[in-house]
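So, chain A:
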Amino acid sequence: MNIPKHDVLLVGGGGAGLRAAIAASETYRGADIGVVSKVYPMRSHTVSAEGGTAAVMREDDNLDLHAYDTIKGSDYLGDQDVVEAFVKEAVDEVIQLEHWGCPWSRDEDGRVSVRAFGGMSVKRTLYAADKTGFHMLHALFQTSLKYDAITRYDEWFVTSLLVEDGRVCGVTALNIRSGNIHAISAKSVIICTGGAGKIFPFTTNAAIKNGDGMALAYRIGCPLKDLEFVQYHPTGLPGTGILMTEASRGEGGHLVNSKGERYLSEYVPGKMELGPRDILSRSFIHEQRQGNVFEGPDGSYVHLDLRHLGEKVIDEKLPFVRELTRNYVGIDPVIEPIPVRPVVHYCMGGVHTDIHGATPISGLYAAGEAACVSLNGANRLGSNSLTECLVFGARAGQVAAQHAADTDFADSASMVKMAQDEQKRIETQFFGNNGKERVANIRDDLRQTMEEGAGIFRTEDALKTTCDTIRTLKERYENIGIDDHSRVFNTDLVNALELGYMLDVAEGLAHSALLRRESRGSHARSDYEERDDENFLKHSLAYQTDGDPRIEYMPVTLTRWEPEERTY
Partner candidate 1 sequence: MSDLRTIKITVLRYRPEEEDEPTEQTYEVEFRDDWVVLDALNHIKDHIDGTLSFRWSCRMGVCGSCGMMVNGEPKLTCAAMLRDYYPNEMHVEPLVNFPIVRDLVTDMTDFMDKLKAVKPWIIREEEKPVSEGEYLQTPDQLKDYKQFSQCINCMLCYAACPVYGLEHDFVGPAAIALGHRYNLDSRDEGNQQRQHVIASKEGIWECTYVGECSVVCPKHVDPAEAIQQTKVATTTNRLKSLVMPWGNKK
Partner candidate 2 sequence: MNYKEHKSEPFWWGMFSQGGVIAALLIPIHIFLCGLAVPLGLIDPELLSYERITALLQNPLVKLYLCVLLIFPLYHAAHRIRFTLAEIGLHSLAKVLPVLCYGGALAGTAVVLYILWVLL
């Protein structure tokens, strides 16, 4: 049996993965790149991003300002050397993407347009109408087609990272179409699988975002950094989590509770609906505790009322909001208020990497939302995430290719054996035992306990309960049974494997949150309401063990910006 070999192998084909693939193939001639993705690359979740991409493009802006906004936004948990590198390289990256055909919106003079975004002190967000992520992803994907050095494995699902002598030497992957498990040999592996929003019940994230890559790294001893930081967006649709853009509030929409009150007057009287995302999300919880919210089949919600804006303004300024609500949940904002609630939007944490995207494990790299290069710290600034995919995707691709140039492939024979073992493991675990636990039930229970314990507000007790529940769920997972025992396109099996990843990431997240006894950025502890720089101006690192994860800490890199209070 011949196994495919690649100098650099991407796990994940979204924004970061494709950028890394192109960077790797351009780093040295003859580099052979593989991209494994469980969906066709243009289906990746980058596609859903709406707002824009931040980079310093205008004369009224400068790199230090972008860096400062990012660091302040991160509540000083961002590594400042990383931020400085990021803002510098962001500029070239967005121009590069322009050269690759991204249809950025333009000013009359032909330059790319920039717009204002929450937390940014000047206009520096490039955008392609309200479909920035879509256009970026398709531009990257279509450009990637011209590189003959890039081989794609579409709809292949990585089940494990292969390690030999302490270095990563490839992966095993399920070809979803055939149901066969293969080993793919690689000198460098880059994880670009995105976040893990789907471990929560209400999220803007797509169905595919289950923390796959984070768990893969975690399982081979790589730490997951700052996992406790999860960003909520205050206005998502209950159930589906479809995002109602911040612009709906910017254009004058009201948030109204079940008593018909604009309740934000109690929490952010100065800014009302335009207060920061985290404060708005927390206000919702306060209202919920006072019983001032509506109850629906998908839990509590409040109303985002746009009716007073009138049909004309809604159609002119918020066409996408109306399109989304009408087509995907059947609500017309012109005649009825939109039910909204805070929904999980982004994972600041992820696979621990250095400033180049390299993990502590030799041969393993990560970029994008799956990684934690420590750009976003405790809270990500809006429109930095797409740029992060570009900058650190490119960086990871380059260093991974350089590493590959100096390394040899591992022994293939042993890899064939590993693939066979993996196939056996999966068949035994999912087809062999007649377990009674359904994937959907464990998944629902996991999401519920994450919401209860590791949601917007966290406490010691609730987090402990969540940690315990996750342990129980992991035991139940051992007894899982799936309906589908066939091979071809077995999505039941894929979902079961994904659930395993979700449980691992959830475990790391809950334990990291439990031990961070302070409130910082998105991490709000009701029992420790203040930021505690003395004890917690540091990154958490979660390591998998046989029992509960081990949490270690490492210092934050500070260069030129001293931590100060974060007020807007």
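Selection rule, in plain terms: all candidates are chains of the complex that A comes from, given by their letters.
Simple rule for what comes next: a contact is a pair of C-beta atoms (placed from the backbone, for glycine too) under 8 Å apart; a residue touches a chain by one contact, two chains touch by 3 or more; residues count from 1.
The structure displayed is predicted, hence computed values, not measured ones.
The candidate from 1 or 2 that touches chain A somewhere in this complex is 1.
Interface of chain A with candidate 1 (complex): residues 39-40, 42-45, 47-48, 92, 95-96, 98-101, 103-112, 131, 134-135, 138, 142-143, 145-146, 154, 177, 206-208, 239-240, 242-243, 296-297, 324, 327-331, 438-440, 482-484, 486-492.
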